[in-house]
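Yeah, one chain of the complex is gone here, protein chain that is, but the others are all in their spots.
Naming follows writing order (A, B, C and D), and every chain is counted from residue 1.
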Amino acid sequence: MCGTGHAPHFCPSLLCFCVTSPIGPTICTCVPLLLLICFSLQEKKKTELCQELSLQARDLRFQHTTSLTARNNCIILRMAALKAILTPESLMVLDFRGLGLERWLVLELAPQLASQTHTLPFEFRALEAILQHKVNTLQARLNEVEPVILDTLESLVDPKILSADRSKLHVLLQNSKSLSELETDIKMFKDSMLKVLDEDETVEEFCLTKWTDPRVFEESSLGIDHAEEMELLLENYYMQAEELGNRARELKGLIDDSESVIFINLDSHRNVMMRLNLQLTMGSFSLSLFGLIGVAFGMNLTTAFEDDPRAFWLVTGFMFLGSGLIWRRLLSFLGRHLETSVPPRVMQTHTQTLCLVMCSCKVQSA
Amino acid sequence: MCGTGHAPHFCPSLLCFCVTSPIGPTICTCVPLLLLICFSLQEKKKTELCQELSLQARDLRFQHTTSLTARNNCIILRMAALKAILTPESLMVLDFRGLGLERWLVLELAPQLASQTHTLPFEFRALEAILQHKVNTLQARLNEVEPVILDTLESLVDPKILSADRSKLHVLLQNSKSLSELETDIKMFKDSMLKVLDEDETVEEFCLTKWTDPRVFEESSLGIDHAEEMELLLENYYMQAEELGNRARELKGLIDDSESVIFINLDSHRNVMMRLNLQLTMGSFSLSLFGLIGVAFGMNLTTAFEDDPRAFWLVTGFMFLGSGLIWRRLLSFLGRHLETSVPPRVMQTHTQTLCLVMCSCKVQSA
Amino acid sequence: MCGTGHAPHFCPSLLCFCVTSPIGPTICTCVPLLLLICFSLQEKKKTELCQELSLQARDLRFQHTTSLTARNNCIILRMAALKAILTPESLMVLDFRGLGLERWLVLELAPQLASQTHTLPFEFRALEAILQHKVNTLQARLNEVEPVILDTLESLVDPKILSADRSKLHVLLQNSKSLSELETDIKMFKDSMLKVLDEDETVEEFCLTKWTDPRVFEESSLGIDHAEEMELLLENYYMQAEELGNRARELKGLIDDSESVIFINLDSHRNVMMRLNLQLTMGSFSLSLFGLIGVAFGMNLTTAFEDDPRAFWLVTGFMFLGSGLIWRRLLSFLGRHLETSVPPRVMQTHTQTLCLVMCSCKVQSA
Amino acid sequence: MCGTGHAPHFCPSLLCFCVTSPIGPTICTCVPLLLLICFSLQEKKKTELCQELSLQARDLRFQHTTSLTARNNCIILRMAALKAILTPESLMVLDFRGLGLERWLVLELAPQLASQTHTLPFEFRALEAILQHKVNTLQARLNEVEPVILDTLESLVDPKILSADRSKLHVLLQNSKSLSELETDIKMFKDSMLKVLDEDETVEEFCLTKWTDPRVFEESSLGIDHAEEMELLLENYYMQAEELGNRARELKGLIDDSESVIFINLDSHRNVMMRLNLQLTMGSFSLSLFGLIGVAFGMNLTTAFEDDPRAFWLVTGFMFLGSGLIWRRLLSFLGRHLETSVPPRVMQTHTQTLCLVMCSCKVQSA
Partner (left out) sequence: MCGTGHAPHFCPSLLCFCVTSPIGPTICTCVPLLLLICFSLQEKKKTELCQELSLQARDLRFQHTTSLTARNNCIILRMAALKAILTPESLMVLDFRGLGLERWLVLELAPQLASQTHTLPFEFRALEAILQHKVNTLQARLNEVEPVILDTLESLVDPKILSADRSKLHVLLQNSKSLSELETDIKMFKDSMLKVLDEDETVEEFCLTKWTDPRVFEESSLGIDHAEEMELLLENYYMQAEELGNRARELKGLIDDSESVIFINLDSHRNVMMRLNLQLTMGSFSLSLFGLIGVAFGMNLTTAFEDDPRAFWLVTGFMFLGSGLIWRRLLSFLGRHLETSVPPRVMQTHTQTLCLVMCSCKVQSA
């Protein structure tokens, strides 16, 4: 799959794209060969690679999930799963297997590196492809999380629902967690860019060709300042990450706002139900109060009305009418009571009112 | 609509305002022609424009929603929908169709650029017009959102309402989201200004005339330092954005404060209703307790009082009076109970009190 | 009211305090006249003033609510309503009418400017007076808002109240809003000071006399470094504003803490009422359960006990005693139930207990 | 109490500790006398002191609650109540009366200043003593507040309590306020240190002896760089304050977390009580439903069962058994209902179930 003849040092195990010449992934060639070399580090002695590139073992440990550093005329970078070493002539991708990167490596990265339309040196092309890939990945994650959160919130803040759908809450919690992780990743990506951008010297170190191949630099038709170009390139991706970060932050804010609205909705529902409950309790109370009259007349005790044919209708009518009137009075009392804004004083009045109502009832029933 | 005779390079498709001379939008003229050239980039090869202005293709990608950069004696800016290139002699607005910008371009921007009262070069006039337009847009959005939010909050914190009006909550949520987006836009506008202001060199790059037309600079009647003027101009709009940001932040704070008040209101209403409910439950309990006496006398069992004519009135009176007294006692107990601040101990007392009350009732009824 | 003879350029419309000499507000005098000139800008051509002071029209627009800048040997400042231009010899206050500033201008500022005890030049005296006035205004606003908020919070966190007084909530919300606005103003005041303090050159520009009247500077008896004095003066007011900002922040924190306490209070009240309610519901349930026995005996059906004289007392006693015992059992069950901390398992036990209780009752009543 | 013979300028009113020689608090002595002079400024003309030390009146105003500045070879500092001027030979404490400082001044500060073990000049010893005192004061305040808050929170988050003890809430609120004030004080102390540490020149100004007594400096046995020593000294106390600030911040966080737990606790209690209440309501409903049968048979209307001796037991048994069964069915319905997570659909089913139950009851009772 790959011409490994002239590159005995590297044993690219799986795939190697020799995009300009079939000579293979020789590193010390003078011709600016554009190469993408992919191999797993397990199968290659790390020390050999270090010696070849004059790097130190520590430089290839990739301890941080996101890092971007220039070391001895190489750019060593890690973007989550993607670990790569960028020399002026080739891009080496390490440990790429089983990370879902193969497709991107074969279908997108290789053609991009091979394209000759770019007027800038190889390291610009490679760095741009990798950073674009990283930003695209971040954006894809945000695009995945955002509509789910928006949909879930939309259905949760629906004022008609009495109780929050718990499965939706679970979905919200999961996506909220993903969003936090995404925010951290964006922040780390921005920090690693910023660390390079903060110092002009570091930016210059990133212009690998400038130091290795002065001829290429001088031949540059446009007389572009490499360092400035590198700064623009990094700044561009920094700002794209910044915009993603802004969107994520807005989404977090929307979740918070929606939760407040959900709480207000649930509380409102509860208040409405409590008012209904209170109104029914008032009705039951009225019925109990006047039902007591019926119970009294049901006692096996002598009253003067046993044989009065009108008595039944009078007492029954009084019971129903009386409880109806008391209920109506309690309802209008409730209406007035909830509108007033100085509760404690009204509370006392209320107690008195209730007592008065009861007393008048007793008087009436007596 | 536009004399395109002398400007074969540009084919302004829709409108072109030649404000000083009818010669047309020639760019390389020596006379400081003040021009506003609008065209869609689709109809023009981007590369031609790049070559003409010695820019690179990348400079005209406008990837970020808000950007402001000086490149090769041009100021390239994007303010949301407005994409423009500002040269020392003309302002080119790109892709302006269907963005609601036509009205502003024709009625406001063109006259402003044409006015000769300004003592400073063209790029100051153009930049001021564009930044002012951007700040006005931001302010208009805030002015649109602010009264809606204030009104909605005003009606939501109304202490008389028992449950929050859900349609208003929806309005609040929508506007709260708009406010977040506005805050992000203000922040990005401020950041793009700050990036220019932070470095003195960048500010100097923005003084296009200084570099191209030294004569204009020296003829300046007031001997003004262009860089300082540019800094003042940018700082001015930065501070206007800062004030807008402050207003937006205050509004956010007001929403938070109001939500707390809404919650306290809803909780207060609930407590008041619960107290009423509890008072009625006390009444119902009293009636049930003494109604049991009536039920007892209604049983088909032999009592000694069947023929006593006073028994009916005595028992009935006892039922009503007893339940009235117990209720009054429970109400006053509740009043005292809610005022005390050490609940656990009172709880026990309360249980005992209730039991005592019941026992005494049983004793009385026995 | 003012000798305008020698000052034909300025037409101070309302009041002008010529504190050292009656010659009037001539600006270009060589003698260090200490003057306070107040006039409305509408009645004076702005351009004249600009030409006189070699300023630009833009400098006198006062677009920001708080600004403090040195321009062409003048200090141009705006502190909310107060717009002023400070030259080495005089302080011009613009548009001062109807802003409540007259009293301060006449009674306080004029004497302060006229006092000769100060060993430092005029601009120090004037700047100190204005900044002190601004800080006093901010402090007065905080002093106005603070006790109201403290009082309102004090009465709202009172544990005895069952529901929050809504009028007090309204007061709190209003003052909370004022506090936010005050915080913004303090922040803007601090920012405008900091902008001057951050650069040594700007501080030097503020020492107007140093540039205009070297003689005054050298004659300075104490050999004070003007720039350092200016820095101390500005720093002093910066720190006073900082302390005000700290107090405002603490107040905000107190509001947040108090709201939490209010919520806990309301929730506690609700729980106490709910427990009482539950206890009464238990009582009602017991009465209903045993009342059913009375209802059963009230049916027009044949029992064997119709003529047994003890039956009435036995059944009645069983009804009351039974409901009392069941109630007491339910109450103690509730007490135990609320103390345990593993609710779900207890719930089942509870259901079983209730069923058992009921079954035993049925057994007993059967 | 103090030898005032040779110091006619100062009239230390209360106490003056001449720790090395009895000559008294002469300031302009050449011998490095180590002195602590305490006096109230009211009794001494401030101007005299200013002239003596070549300070300005403004320097002795002590306007900010925490300040630390070097002025004309003196260190002028204020730490809340403690106002002091530190010269290379003596430490003057102003206005110390009635502030609770006397004890510390006499028992701790004086001995510390007098101790000769320190290899560094006097100002180091004095500054260290004062900063240590300030840090100790801050720490004492935190140590006072912390256990109270921890205890209060411990008892408030106790899951057994049904309602929060309001007196404890009051204690919490008070201490939370104290904590906020303490945080502000720590922040201001840190800021005043940082202001000195941020500029190397200011740190050098603090090394008073370096400027006055070069001999002392050169004789220094260890060849220590005074400026570096001063930086270490200030940094040390800065970091101690930082650690106090961290503890205060953690405590604030704990209060917030505990409040959430308190709310969850109260809500849980309420839910448990509401479930119990609902279960009892179900019981009451069942009893009412089947009690209606009893009421029906109690009507004075002709049924066919009046004389059937089994009818009474059949109907009574049906009433109790029926209500028991319905209750059990409702309880199990509730159990299932609360476990399902899609409430709206179940709600309808529930309504139908209830209706079905009722209909079946009606059928059964008919």
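Here is the rule we use: a contact is a pair of C-beta atoms (placed from the backbone, for glycine too) under 8 Å apart; a residue touches a chain by one contact, two chains touch by 3 or more.
Remember, predicted model here, so these are calculated numbers, not experimental data.
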item	value
Contact partner of the left-out chain, one of D:N175, D:T209 or D:N265	D:N265
Residue among A:S115, A:N143 or A:T316 touching the omitted chain	A:T316
Touching residues on chain D - with respect to the absent chain	157, 159, 222, 224, 232, 236, 239-240, 243, 246, 249-250, 253-254, 257-258, 260-261, 263-265, 267-272, 274-275, 277-278, 281-282, 284-285, 288-289, 291-292, 295-296, 298-304, 334, 337-339, 341, 343, 347, 350-351, 354-355, 358-359, 362, 365-366
Where the missing chain touches chain A, by residue	56, 58, 63-65, 67, 159-160, 162-164, 166-167, 169-170, 172-173, 176-177, 180-181, 184, 187-188, 255, 259, 262-263, 266-270, 272-277, 279-281, 283-284, 287-288, 290-291, 294-295, 297-300, 303, 305-309, 311-312, 315-317, 319-321, 323-324, 327-328, 331, 335
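The criterion applied here is as follows: only the chains that are shown with their structure count from here on.
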item	value
Rounded Å distance between chain A and chain D, as computed from the means of their C-alpha atoms	33
Separation of chain B from chain C, taking each centre as the mean of its C-alpha atoms, in whole Å	21
Chain D, residues touching no fewer than two other chains	162-163, 166-167, 298
